[in-house]
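One structure follows; several queries about it will come next.
A single protein chain has been removed from this complex, and every other one stays in its place.
Take a look at chain A:
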Amino acid sequence: MQEDQPAIFAVVDPLCSRYANTLTGQFVSGSKIALSAFRPITSNTRDAPTESAGKDDVLIHMLQPEFVFDDPILRSLVAEANSTFVALQELKKRGSKAEYMKISRTYRSIIRACLEKLQDAIASAEEAEDADAQAKYQQYISIFYSIECVWHLSEILFLDPTPSNAVVPQLLDWIRFHFPASERMATDLLLLGREASDNDDYWPALKGLILQGQVDVARALLHLHPQAETPHFKLTDQILKTMPTYSMHGATSIQKFRSLWQYWLTDTERKISANILAIEPNLEELIQLVTGDTQMWNTQIQETEYWYEFFPGYLFYTNNACKHFELGNAANTWLSRWARLKGHNSNELQMKQLDRVILSLMENDMHQVIHAIQLMADNQWFVTHLTDLLYNAGQLQIAGENQVNECIKLRDSLLYDFGSSLMTRNSLWQLGMDYLDHCGQEGQAALALLLTKIPFRTEKQALKIICIAQKKGFFEAEQDICKIQSKKSLDEQRYGNALEWAIRSKDTLYVTTIADFLLNHYSKTGDMLCPDVIANIGAKMFISPRLVFLVKYFDFYQFYRKRDFLPAAELLVNLLESKITPEYFWPSLLIDSIPLLESKDPKILSKETCAILQHLETELVPLIDKKKKRLEKYPDEPINILKDYRIENIEEIINLLRLACARNLSRAIIIENTVMG
């Protein structure tokens, strides 16, 4: 089949055809791709400037499939249809026929409203003399008009079966909506009253109505004629009035209906062959149509543009009780007749896509219908929504060994594609989520992934996405966004923000990294980067031992700065004992104890002074030895702990500490013993 051949596109890029070059492509995001010239490289390619270096332009082509829903009018269509889609899912496949009909009609009225808005847009584009906009809206109208037409017919055939399964009355409704000319004329004429028959449209309107099976309106129009009371008009009216109709609700049995019809038909044909109406050719034509006169209908067929235009009308007079399963045959017979009369060789019949889809629908070939409507330039909006509706209503029937399974797969895959294509569009991602939400496990996984791919620029946007991720229980997505936001803040030197985002991510490792960064910075510069945030962390600090250390150290730092030395000393001693001190922080922490140790009135007890001394000898001294040995081996490594911003030389630090401890110990012992004594 021709449609199964891949479509071929071309880009102009001379560099691609130089030497052995070719064209390469990369996905950007969504279905956007980047193309560029490519030179094949292997692992033994020698490196030299290529012969085209500096000559040909090096180009990158960004290609993006056209996306119609960027237009405001169509955007509102997508948004409105989305809420209908959600309502449909809420029925959970257990809705009544009436509920599915209501959904289908809602979809269609959304399309019709959209078509009206598009018409208005064309009018204003015309006024503004914007030919491009006009052409664009014209194209949209032709797309969505076709969609409405196919949807309407699908609704009749699949969602609204009559109890008797007869389709003709509904087909007449369908054709009347899509070829409204006669009905419009009739409305105007009826308003004219008695003068209607003087109008040039009078007889064409009547014929049009009869061709569409609108017998009652035709009779009303006939009554307006001044000669309505003459025998010919009366006879015509009588024939039309007595025409039997097959009840949609199956009140009459089909056999009974057929015999009634046959009786009426024989009677009417007898009247015509008796030339009773010969002097009123207009009336005679109408009656000939009603009796399904071959010659008469053939003449009419030649005037039509679309094969299905008079088909429902013809069925109405010749096979009024036609059932859905008979429709395919009837349609094909009619189509070949139409093609023959229009002078087409039926083998080469060039049918437009819409014509073909309508035939496939009548043939009940859903596989073909779905295949065809995927080619509409509507970014799969129609095929997705129609397939989903039929699936939910239990009316999706496609060929395949494992039918039910195939239907679910098809419907899910359409939802998946449509949802993900909306989600990779900036402004429509929230609508896309609903589709991914309803297509199984893979949809959920795609949703979680795509949520993290939404490029957020502001904190507000990030919070919105996180809020959604939380609701959906996508813990990892939430964590990812928090960490990205944290790193971004850090790069922008907004440290408090970075710490808050890290805590929000609940990732212990990541929080530790950020806390390390802040402590490291402090130990190098003596500058505490985001005091306000650290002061307010509270219980959240328990997410990471390093954060606990940071917060506790900060408390010490606060006491110390407020010259509240006693609690400061107590905290410091606790920190030293805590076993959560990071290696790099030992020098800083011990140096902090020096002024407290040197205080004239001791702040630290003798027992604790011994402990400090103990830490100095068992933690810091071995650490320094280790580092020195490492530096001998790798002289390029940063010296880290061998340096403090307060005291250049680490040896000096150790000496100072030992001295301070000794002095404090002596003072403390004296006082402690004196007091005790």
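Simple rule for what comes next: a residue touches a chain if its C-beta (ideal position, glycine included) is under 8 Å from a C-beta of that chain, and two chains touch if they have at least 3 such contacts; residues count from 1.
By definition in this document, contacts and distances are computed from a predicted model.
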{"item": "Omitted chain (choose from \"DNA replication complex GINS protein PSF3\", \"Nucleoporin SEH1\", \"ERF1 methyltransferase catalytic subunit MTQ2\" or \"ATP synthase subunit gamma\") - UniProt protein name", "value": "\"Nucleoporin SEH1\""}
{"item": "Absent-chain contact - pick from A:352, A:607 or A:628", "value": "A:352"}
{"item": "Selected from A:255, A:275, A:295 or A:493 as touching the chain missing from the view", "value": "A:493"}
{"item": "Among A:255, A:295 or A:441, residue touching the chain not depicted", "value": "A:441"}
{"item": "Residues belonging to chain A that touch the chain removed from view", "value": "3, 5-17, 20-44, 47, 49-50, 52-54, 57-66, 142-143, 145-146, 352-354, 375-377, 406, 409-410, 412-414, 416-417, 420, 424, 441-442, 444-446, 448-450, 453-455, 480, 483-484, 486-488, 490-493, 510, 513, 516-517"}
